[in-house]
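Note that this complex is displayed minus one protein chain, with the remaining chains in position.
After this line comes chain A, so read on.
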Amino acid sequence: MAAAATYKDRQFLAVIGDEDSVTGLLLAGIGHVTDGPDSQRNFLVVDGKTETSEIEKTFQSFTQERKDIAIVLINQHIAERIRHTVDTFADPFPAILEIPSKDHPYDPEKDSVLKRVRRLFGE
């Protein structure tokens, strides 16, 4: 398949989340900062003051511009803020994964992929 070339060099995980989630995932060792003058981080900490447009911009950059990201992890309550963008992104790469955060328990009903699963089986 043509996709083979596109996912061969995808090796990083990216995360958009609240501070605790990001800290934890960075402790696991997923954090990466690219070399060079235009160094990019593969994580974004979102708090109450972060603009929705910034989340959206970061999401777009992780999903479309960067070709080295295999999985994008995003807290579900943040995904909720850019729900439209998350739902319209249907490509298999990178995989978008909605994860629960400490303060917001996981709700399967809101997950964009689970919604598609339900739709496929007409439930």
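By definition in this document, a residue touches a chain if its C-beta (ideal position, glycine included) is under 8 Å from a C-beta of that chain, and two chains touch if they have at least 3 such contacts; residues count from 1.
Operating definition for what follows: contacts and distances are computed from a predicted model.
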Quiz prompt | Listed names "ER membrane protein complex subunit 2", "V-type proton ATPase subunit D", "LAME_0H01420g1_1" or "GTPase Ypt5", with the criterion being the UniProt name of the chain not displayed | solution = "V-type proton ATPase subunit D"
Exercise. May I ask you to list the residues on chain A that touch the chain which is not drawn?
Key: 1, 3-4, 7-8, 10-13, 19-33, 41-43, 45, 70-71, 73, 90-93, 95-97, 99-102, 105-106, 108, 111, 113-114, 116-117, 120-121
